[in-house]
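The following block contains the structure, expressed as structure tokens.
For this view, one protein chain was removed and the others were kept in their places.
Labels for the chains are A, B and C, by order of writing; each one numbers its residues from 1.
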Amino acid sequence: MVPELPPRPDKHQAISDTAAGGSAVDQGGHHHEQPTGLLRWLLTTNHKEIGTLYMLFALLMFFIGGTMALIVRAELFQPGMTFVVPEFFNQMTTMHGLIMVFGAIMPAFVGLANWLIPVQIGAPDMALPRLNNFSFWLLPVSFTILLSTLFMEGGGPNFGWTFYAPLSTTYGPPSTSFFILAMHLAGISSILGAINIIATILNLRTPNMRLMDMPLFVWTWLITAFLLIAVMPVLAGVITMMLLDINFGTSFFDAAGGGDPVLFQHLFWFFGHPEVYIMILPAFGIVSAIVPTFARKRLFGYASMVYATASIALLSFVVWAHHMFTVGLPLTAQLFFMYSTMLIAVPTGVKVFNWIATLFRGSISFELPMLFSLAFIVQFTIGGLSGVMLAIAPVDFQYHDTYFVVAHFHYVLVPGAVFAILAAAYYWLPKWSGVYPNVKLGLAHFWLSVIGVNLTFFPMHFSGLAGMPRRIPDYALQFADFNMLSSIGGFLFGISQLLFVAVIVLCIRKKGEKAPAQAWEGAEGLEWQLPSPAPLHTFDTPPEFIPERDSPSRH
Amino acid sequence: MLQVIKSVLAAFLGVQSEKNRQQDFQSRSPWPFIVTGVVMTLVFVLVVASVARWAAS
Amino acid sequence: MNAQQRERQQGVARTIRRTLLALVLMVGFTIALVPLYDVFCEVTGLNGKTSDTAQVVAGGDVDTSRKIEVQFVTRTSAGLPWRLASETHTIWVHPGEVALARFTFMNTGLEKTSGRAVPSVSPSEGARHFRKMECFCFQEQWLEAGERMEMPLVFQIDPQLPQGVNKLTLAYTLYPQGPVLGGTYEH
């Protein structure tokens, strides 16, 4: 693999320093003979275009996965087998999970990384532009395969996104091998993306920018990328063992041949728990960028944020079995995983405290990105607190595999990670498109989302405590009220995301207030020195960076 | 080395004094920190494991 | 190409080499996890699996100060028309004492088939202290149609068994052996 940097045209005048108020300088086009139309997007090696592709793909998957969630919520609107049959219900819950995790949230973060990391560290592009193109296009292939399993005989995967053996092996539908292929492709895409991001961050920073001068979004992604390198091979290993069990007569997970179904869970969660942090660490980086901007005050505890992110990442490798408290671990193991899980709450708490200390004595205004970030902090904290409750092993016997868990991880992932992604979109849309997102639509989107998301997931705490197991298509009558609320909330949240699409369409069509280079008053960072919209090629000459003046950790 | 260990320990708690932080900034290579971090994680695992073993007995 | 760019390119190449190395190490680690897990289970009794080869009688004195209740549970699984029964539900043994239990296998099907009994011990902490000198579970068994066979289990409870444990349950699940096709068993 030969690393290749994008060619550097000499006649090109780099943009440096502030070009406040400047409109887009048209200089992207004359670089090379570029194919036009569809081919251009197919072959692009430009980090901004690939970033856009990633994010549009994630949005599409968000809607597909969301539609599946709404099918689930429609079935659960009232008790009884009312709308779909259980086989299809199981396929919907499984596909919803897989698509949202691997198709929506992860690609959305990778898209943000592609767009933002080079412009935040003053690099001309990602370190490996062609590899970048390849790792994106693996995703549509992967998810086409995954979605096509729904139309195969026996249907698509129906064993939950955690695909526990032997339900997914000995008892899986015939399409399971295609599911494994799709997961392999998505995994390879993630690994390649991670390598690219690490290579970019470690080598292409503008001169004088030390690691401790990088914006937190870059830091969180650096750590996330290391997590990906560490755990994606484990996922690949697990699904390969499944494939061997299914097709080649091995018995890794089959007790009949001397295997152990619990081994599957250990391996899966050894991947799966760091995976959870892969889906939240970049969100921490986003919020750490937005809160200081609109509090007009520097991020409190930059260094401790970096340290906390790193220790969360390291600790995430030693807590996996808290997903398995009911499989019958010996007492010592149970205690070990309970203690380590409780301890991981400490660095996570530090982050929340840092954001609040950033707000304290700031000069706060409530633009759209700030609203989403504040909602993120509150809602993520709710998810974190229910996480602490889940860490207490004896009590987890009552919570495990109920809607309480569903409420917990959705609070972390939807009002958490998804809100952070939406915050990021509203924050950087002026930079991407050159116009501010429409405030009226954005406000409506925000409030409907907040109400919808909490109406969906907050009652799930209660249905879970009251005893409703997860992944059931039909339930006892005492859960009916909570489920009806959740379903109403789910549809409200789902439909209000169409407003977001409207906001994006308006931005793409340049309908809206023109944004200057420094789109937000309090924003810091190299990306705000670029005109809005940022031209296709930026920082061909590394920008000037003076740590004493520009570093987020300066004194 | 002692300095690195101290920094990593502080990092686990998310706390670092001003002076030490400045010192950390001076070193350009992150590798000592990464290696120490992994080693400290192992130490952490052993400590928690022995606490668990003690509590279980 | 200027010096800075060359330096960057070398840096990128170095980083890629290192991350690929890390990737290879992780793949190796994943493969190693399977045998590691077995070792870990054997050492800690994580999953209640007992050793799948015959062990020798552990020396030392028989601990007559306590008696352990050993309970046998047998099950057959779908796809194998066999029955497996233990002579007794429970026997009491002193730690260190060598004991014998008899199990009866019956093939109620119409063909010669093979099966294997998979053992599991609960509480799992007891698994590694359950030493088997002779067991039908070490290999697969063949039975003619209608055949009945009695097979012994010779075992010993290690005197190292933790003090709190005074009852061990040994469960045998009988699984069909033979070609596995498309995830379901032929019989």
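Simple rule for what comes next: a residue touches a chain if its C-beta (ideal position, glycine included) is under 8 Å from a C-beta of that chain, and two chains touch if they have at least 3 such contacts.
One rule holds for everything that comes next: contacts and distances are computed from a predicted model.
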| item | value |
| --- | --- |
| Chain excluded from display, named as in UniProt, from "Acyl-CoA dehydrogenase", "Cytochrome c oxidase subunit 2", "Formyltransferase/hydrolase complex Fhc subunit A" or "NADH-quinone oxidoreductase subunit M" | "Cytochrome c oxidase subunit 2" |
| Per the touch definition above, residue among A:Phe217, A:Phe300 or A:Phe372 touching the missing chain | A:Phe300 |
| Residue of A:Phe252, A:Phe458 or A:Trp528 touching the missing chain in the full complex | A:Phe458 |
| Sole residue of C:Gln9, C:Thr44 or C:Thr108 that reaches the chain not shown, by the stated touch rule | C:Thr108 |
| Of A:Ile71, A:Val450, A:Val503 or A:Leu530, the one touching the omitted chain in the full complex | A:Val450 |
| Residues of chain C (touch criterion as defined above) contacting the omitted chain | 47-49, 71, 73, 75-79, 81, 83, 89, 106, 108-109, 118, 120-123, 146, 148, 164-167, 169, 171, 173, 175, 181-182, 184-187 |
| Touching residues (missing chain, whole complex) on chain A | 79-82, 86-87, 90, 153-154, 158-160, 164, 166-167, 170-171, 255-256, 260-262, 295-304, 326-328, 331, 334-335, 338-339, 342-343, 345-346, 349-350, 352-353, 356-367, 371, 374, 377-378, 381-382, 385-386, 388-389, 392-395, 397-398, 400-402, 439, 443, 447, 450-451, 454, 458, 461-462, 465-467, 469-478 |
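Heads up, the rule we're going with is that only the chains that are shown with their structure count from here on.
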| item | value |
| --- | --- |
| Pair exhibiting more inter-chain C-beta contacts, A-B or A-C | A-C |
| Averaged-CA centre spacing for the pair chain C and chain A, given as whole angstrom | 39 |
| Chain A-chain B separation of Cα centroids, rounded to whole Å | 28 |
| Multi-chain contact sites of chain B, meaning residues that touch two or more partners | none |
| Footprint of chain A on chain C - complex, ascending | 4-5, 8-9, 11-13, 15-16, 19-20, 22-23, 26-27, 29-31, 33-34, 37, 41, 44-49, 52, 77, 116, 118, 122-125, 173, 175-177, 179-180, 182-185 |
| In the complex, chain A residues that touch chain B | 210-212, 301, 303-304, 307-308, 310-311, 314-315, 317-318, 331-333, 335-336, 339-340, 343, 346-347, 350, 553 |
| Complex contacts: residues of chain B adjacent to chain A | 10-16, 21, 24-25, 28, 30, 37-38, 41, 44-45, 48-49, 51-53, 55-56 |
